[in-house]
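One chain of protein is taken out of this complex; the other chains stay put.
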Amino acid sequence: MNLSIPPTMATTSLFVLSRYDALQQFRTVRQDSENLCKPLKIEDYVIQTNPQASPAKWHLAHVTWFYETFILTVFSQNYREFHPRFRYLFNSYYEQIGEFFPRPQRGWLSRPTVEEIYRYRAYVDEQMVQLIESANEKDWVNINARLVIGLHHEQQHQELLLTDIKYNLAVNPLRPAYREDLPTTPCRTAPKLNWLEYSGGLESIGYDGEDFAYDNESPRHQVYVPPFRLASRLVTNGEYLEFIAAGGYEHPALWLSDGWSTLQQGSWQTPLYWEKIDGQWWQMTLGGMRPLIVDEPVCHVSYYEADAFSTWKNKRLPTETEWEIAARDLPRRGNLRDSGFLQPIVAEENHELLQMYGDVWEWTQSPYIPYPGYRPQPGALGEYNGKFMCNQLVLRGGSCVTPANHIRPTYRNFFYPHERWQFKGFRLAEDL
Amino acid sequence: MNLSIPPTMATTSLFVLSRYDALQQFRTVRQDSENLCKPLKIEDYVIQTNPQASPAKWHLAHVTWFYETFILTVFSQNYREFHPRFRYLFNSYYEQIGEFFPRPQRGWLSRPTVEEIYRYRAYVDEQMVQLIESANEKDWVNINARLVIGLHHEQQHQELLLTDIKYNLAVNPLRPAYREDLPTTPCRTAPKLNWLEYSGGLESIGYDGEDFAYDNESPRHQVYVPPFRLASRLVTNGEYLEFIAAGGYEHPALWLSDGWSTLQQGSWQTPLYWEKIDGQWWQMTLGGMRPLIVDEPVCHVSYYEADAFSTWKNKRLPTETEWEIAARDLPRRGNLRDSGFLQPIVAEENHELLQMYGDVWEWTQSPYIPYPGYRPQPGALGEYNGKFMCNQLVLRGGSCVTPANHIRPTYRNFFYPHERWQFKGFRLAEDL
Amino acid sequence: MNLSIPPTMATTSLFVLSRYDALQQFRTVRQDSENLCKPLKIEDYVIQTNPQASPAKWHLAHVTWFYETFILTVFSQNYREFHPRFRYLFNSYYEQIGEFFPRPQRGWLSRPTVEEIYRYRAYVDEQMVQLIESANEKDWVNINARLVIGLHHEQQHQELLLTDIKYNLAVNPLRPAYREDLPTTPCRTAPKLNWLEYSGGLESIGYDGEDFAYDNESPRHQVYVPPFRLASRLVTNGEYLEFIAAGGYEHPALWLSDGWSTLQQGSWQTPLYWEKIDGQWWQMTLGGMRPLIVDEPVCHVSYYEADAFSTWKNKRLPTETEWEIAARDLPRRGNLRDSGFLQPIVAEENHELLQMYGDVWEWTQSPYIPYPGYRPQPGALGEYNGKFMCNQLVLRGGSCVTPANHIRPTYRNFFYPHERWQFKGFRLAEDL
Partner (left out) sequence: MNLSIPPTMATTSLFVLSRYDALQQFRTVRQDSENLCKPLKIEDYVIQTNPQASPAKWHLAHVTWFYETFILTVFSQNYREFHPRFRYLFNSYYEQIGEFFPRPQRGWLSRPTVEEIYRYRAYVDEQMVQLIESANEKDWVNINARLVIGLHHEQQHQELLLTDIKYNLAVNPLRPAYREDLPTTPCRTAPKLNWLEYSGGLESIGYDGEDFAYDNESPRHQVYVPPFRLASRLVTNGEYLEFIAAGGYEHPALWLSDGWSTLQQGSWQTPLYWEKIDGQWWQMTLGGMRPLIVDEPVCHVSYYEADAFSTWKNKRLPTETEWEIAARDLPRRGNLRDSGFLQPIVAEENHELLQMYGDVWEWTQSPYIPYPGYRPQPGALGEYNGKFMCNQLVLRGGSCVTPANHIRPTYRNFFYPHERWQFKGFRLAEDL
């Protein structure tokens, strides 16, 4: 296997970590994944209730396979793969690495067991630590570049792990909680919605710093932006209830054509995870079933729903450029995973522009396409971002299950417009 | 819930067990189910890899729900259901009991956990023992009738448990064994195939004894049977290989029209579980991957394959009447579950007519329809057999995973013609 | 192409027609097909609105292809096929003749045009007449055997032509009539339903005469029949309305398991072609939309509906043996195609046992399987009947669109239990 990946593959990072820092970060990220699984029963690791989601044990193994494939088998002399079939079982979509087990059937695998997967993790961890400590200097530069991708990759899967667990527990008629001990939203009223003005003009967006960023955030480039206004906070459940009450799900004129078909096929009448029980709205959370809080941001909506709501309000969604311009000078803080809620919370009046980071990934109206001058690199890691640049839309800002050190103003997340199982919401914009 | 089921519901048993015998049998059957699961990992209990199959933990809970629903909630005063939602989760298909969780999604349920299901079993067992010991005499007659059905029902699910586990492990690219310690087939050559003659005439088939039998085995009735010949043993893998080599899977003229479509849609080229590895035929068994033994009976074939093979041989499959006439005076012995192989084995020359019981369920050419005079009983237990009397075919004789005390000459099993995951094979017949 | 078909292929006819009679019959049947199409617009010949149905022009061409393939290319020296691709386009399902155009796409073909197909018919007719007149005596015996099949085959397609035209016009929101000039049902009340008793015993059924019959009606054989009662007439729309009013389509306990699934998937609430308009029941007929006549036989019901109604009435459907025993001595008369209604009509009190021939094909509870001793012949014509002997049920007696000279007491028609677009109804039976 000749991966022939240039060291800076799929990233623009120019900075090489010290071995000490690398070990620290590696251990932290690896431990985080396992900590997130602590509340799970063995049975919870196994199931897949949606072809887009994956079993928890698959996530744990796949992120491990990533280090094994892209680092250990390349740089570690005499490395023995833990198991010859894991390459087949735990490759997600890297066509250049070879065939892979079909995604919708990941829930068919009772073996390897959870225990075996933890042994796989321990084995790879040990080999990785050894390699980090002992690699020669020339290799280290390359290993470092791939390691940093591997860690960000694992953090992305930590977020997916939580969204997939939520989905798996929500389809169970018993509606079990992932954790019974999660805090609830602070008891307060959502701040009044204000409209912040931006003058636009010829702006630059995209990453060009020296820290890590994905290749899809580059090159930094100029964009002409007409003046615009941005809502000071996210749309709330209460505002969304008004949309529903006004017949939002019944008027095709509010919807994109593909959205209206999707709504009809899925018999959508609310965001995902909402249930009306005895006249009262509830929603499934990682903490189990809870009454719907009207002041919390609306969450688990598709692009189609965000767009229809905006049309109904005579507004629109922001572009990713508008979002980035507004966000770039804000402190990178918010209700991210580290705050421990694992659920969007009511906004707190602490800035002019609220909730830009955390709570929910914000739908933008920007299709996920390459920035001018972007070119995916050759080799298997080039499949990381570029091959998805069609039919998806950009989301910005991270959510309540995104690790705090994983987000930045230039970060481009992307999903298909009909998908709802991630923590997604939106804020409004308008032309000035 | 008023089940209003007459005591002899779905059965023709007239015999009332002593409480002592009832307890013995109850304990044995209940223990058997749990023993069969001993080799499983927790993960193995959870998955469902086929909409027709069920997770092991679902089987364990469903058979328990049967006693709870049809006995405890009816006869046990102040009985408290173990969990209010289990009625919904573990009802299989009894429309009259209420809504049930969709069958193809049984693998979506990580909860209740395996441990909780064992607690559910223990709870119901305890309540059942108490009821058996303490019910008044009048109730006892009725409880006994339902208990006997419940035990036979659980035995049927023990067979399904093994076939479903086999399927689940076989689709896993690791091909794990259910048990590494299973014996292999005795090393011998299949006996020469003889043709046994039967003169036919006006015969009677069906059950009219005093032991337990399902309602679909009655009434005993007259059938006119032309003279016929029956093959002395089952068709072997070796004979089936000749069919394959002769292009059996390529000539539509050999196949029923629906069979040919099924073959093409499924890209069938062999029985289920066969794999050619480096020029050698292997088959997946409950003991893991094993080289194909040519003298063993062919197994895991659909009705369409059995019929096509027969056409190719210029023979036909027997009718269920022919099978019953030939079997009724034979000793009820064979390679059933109790022999411990859990796999069909090479026939032994010990009778004129071999392998009638055990090894594989034998496809007959008889559609599964009611016997003249059959009428399903009112009430939910009436759904047990009658509502399936369309589109399926009768199989006879039990298999290597059927409990030895569960089979009898009049027993009618039934499956759709395309289904292959049960242990099914066939013997040939011809007109005289 | 070597068809190697023995002359008596797929038939038991022993009788050889005179050439004069053959020509007469050939011309009559050929003309009948074209007469049936006279009310059609060119556009009506083209469409296919159901994968089971075929365009009218396809029927006209396919029956012609049958003579071309099985007679002209075999017996007519130097015969030139009308068009080299018609063999591919107009073969229905004879795998042994070669590949054929996919059935569900027959409505994709605007060419050959209707005019070309009439030219194809004229060409084949001319060649056939020549061959009939000039074939040597030895060939004539064989040609005769195939010709007779060809004529019955064309008559079967005449029936399908009408049922398919009805379906095509019924799905059109304009509900156009096939013929505006069709007579309506005689104005009378349905006779009282009586129960006729039959003593049963060892009976013989099946064909063994010297006229034409299909191979599936043979061999004549013995069957033991318990005594039974048969309803004197068909179930009426009025009786069926009572079933609907009693919640027949809402109680799963009345339905076969596969029937209940089919009903739910298809959202069935009535027979096919019924519509409630402004509180009044209407039905689509070949004469256009008409108010539902309660005394007419119910028509366009599936086996599942016939079975559920019978269960609700605490009766059952007759077996095909019972039907044949009751019908064999009746005059072969009824509301067949020649009576010109093209719609079932209210029964007339003229026998003890009414409506056995014509009006609707009567569902029996008998699966369509081979009679004892039946063996399909080798060669392509052997695909005519035998390969469908699985998953279908026998219907008896012909319908209002069956040619009067095409029906006989031993005639076995067969369809899948869910199919409704043929003219199908039922009568009740019960054990004595």
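Letters A, B and C mark the chains in the order given here, with residues in each chain numbered from 1 onward.
Everything that follows uses one rule, which is that a residue touches a chain if its C-beta (ideal position, glycine included) is under 8 Å from a C-beta of that chain, and two chains touch if they have at least 3 such contacts.
Bear in mind that the values here come from a model prediction, so they are computed numbers and not experimental data.
Every shown chain that the unseen chain touches in the whole complex is listed here: A, C. When you scan A:Leu23, A:Val74, A:Leu174 or A:Met389 for touch with the missing chain, the hit is A:Met389. For chain C, the residues in touch with the chain missing from this view are 41-47, 49, 85, 88-89, 101, 105, 107-114, 168-169, 171-174, 176.
Where chain A meets the missing chain, the touching residues are 93, 95-96, 202, 221-224, 226, 252-253, 255-260, 303-304, 307, 365-367, 369-370, 372-373, 378, 382-383, 387-391, 417, 431.
The definition used in the following text is that only the chains that are shown with their structure count from here on.
The centroid of the Cα atoms in chain B and the matching centroid in chain C are 38 Å apart.
One finds 60 Å separating the Cα centroids of chain A and chain C. Rounded to whole angstrom units, the spacing between the C-alpha centres of chain A and chain B is 47.
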